[in-house]
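Here the complex is missing a single protein chain, while all its other protein chains stay put.
Up next is subunit A:
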Amino acid sequence: MAIKGLDIFKLTPKTNCKECGFPTCMAFSMKAATGAVPIEKCPYISDESKALLSEATAPPMKSIKVGSGAAEHTLGGETVLFRHEKTLVNRNLFAVELSDAMTDDEVAAACAKLEAVKYERISEAMYVEVVAVRFAADKDKFVALVKKVAECGKIPMIITVDADLAKAAVAVAGAKAILMGATVDNAAAMVEVAKAADAVLGVCADSIEALHDLVETIEKLGYKNLVLQVSDTSIKEAYANAVDIRTAAIKGNDRSFGYPSVVFTNRLAPGDINMQIALASAFVLRYGSIIVMEEMDFNAALPLFGLRQNIFTDPQKPMRVEPKVYEFNKPTGKDPVLVTVDFALSYFVVAGEIERSKVPAYLAIPDAGGYSVLTAWAAGKFGSTVIANFIKEANVAELTTSRKLILPGKVAVLQGDLAELLPEWEVIVGPNEAMQIPKFLRDLQA
């Protein structure tokens, strides 16, 4: 942030009247510079100065809302280039692209796929949020397709450079649809359409310089609800654009580039889904805000949604679950006990598999520092003593008459020690991977 406490101080009357709640104008100015108190708290700073200041104290990258109701998402709003510097706040969205050139059957199949590829992973719903509709030839069909997308609860991305057609399409697209886009040739007309419909306007240009000029033109026309398209002709240019735009915004204080980006992997590698997965993965890390794919089957969704979930966690808040004994599939006091760690990822993976097995069971989780099984073990937080103490302190022997205690396969080395510490228990080494738990539990039951 460019603004300093001293810059604000210069704009106060320096009377130390305390009306802002601070003892001195200087104290107020220092706080205001960090964004911790709004400039408006001082009634003596002129409106002109306030407008100037709010521009200067605004975050480097705008937060742009797309979609409405249940489909609403926020893009952008980032303050750092690398997640370890603080955290990345708004995860990217994924999109697939349809067009009026597709047959009804093709559209139906694509929609069915959007319905099918929906699941939960570590309490987060995973699905494609945005559906792009590209105009080919048939205006009526195009508008009908946009309408259909909106009705399915997806955020429509309307791709046309024809302002009249865009107007007809946004009318059926719901609030905060995305309109791709404004070009040097149609900017004024597109801004009109976007403004009237409260749509997010996508800005497209042939080069990064031209893109910058066009954003400035559009901002002068009074519209700042924008997303920026990176090159869709060359991988090199697309990647460089995405990085340069974000770097200019965050490090260069260039507000004209302080907007989210849109990347069309389907245009960069048409027909090559593996290459699209590779590109999408690169852009999850490096500054793609909406990433468009040809289609999203499980082979693409599983890795990409997993990666996104990882990258957009807050590095300052390790994901943990409460250490305690969890119950699955309605145990009745005679069912086996599995052991794992309090790392949220490990817990959710294991919990999901125990549920899938339908076998009633208990899951005992000691305090393992919030680490994965091997990390906790290597850090000395998931040894035989830790586990044995937990089993005793949580009175697990009173919860169930079963004396089967199942260890994660990766810490098989603990079996001997643990058996000595818990003589009344039969310590069993489970499989290495959680996905083998259902079969393992069913075999154990048999």
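Odds and ends about this structure:
The rule we apply is simple: a contact is a pair of C-beta atoms (placed from the backbone, for glycine too) under 8 Å apart; a residue touches a chain by one contact, two chains touch by 3 or more; residues count from 1.
Quick note on the criterion: contacts and distances are computed from a predicted model.
This figure omits one chain of the complex; the name its UniProt record holds, of "Cytochrome b", "Electron transfer flavoprotein subunit beta", "Acetyl-CoA synthase subunit delta" or "NADH-quinone oxidoreductase subunit J", is "Acetyl-CoA synthase subunit delta". Checked against the hidden chain, the listed residues A:304, A:364 or A:396 yield one contact partner: A:304. Checked against the full complex, the one of A:73, A:286, A:381 or A:403 touching the unshown chain is A:286. When the full complex is taken into account, the listed residue touching the unshown chain is A:268, out of A:268, A:290 or A:321.
The set of subunit A residues touching the chain not shown comprises 81-84, 116, 121, 208-209, 211-213, 216, 234-237, 239-240, 243-244, 247-248, 251-252, 254, 256-257, 268-269, 272, 274-275, 277-282, 284-286, 297-300, 302-307, 309-311, 313, 315, 345, 349, 372, 378, 433-435.
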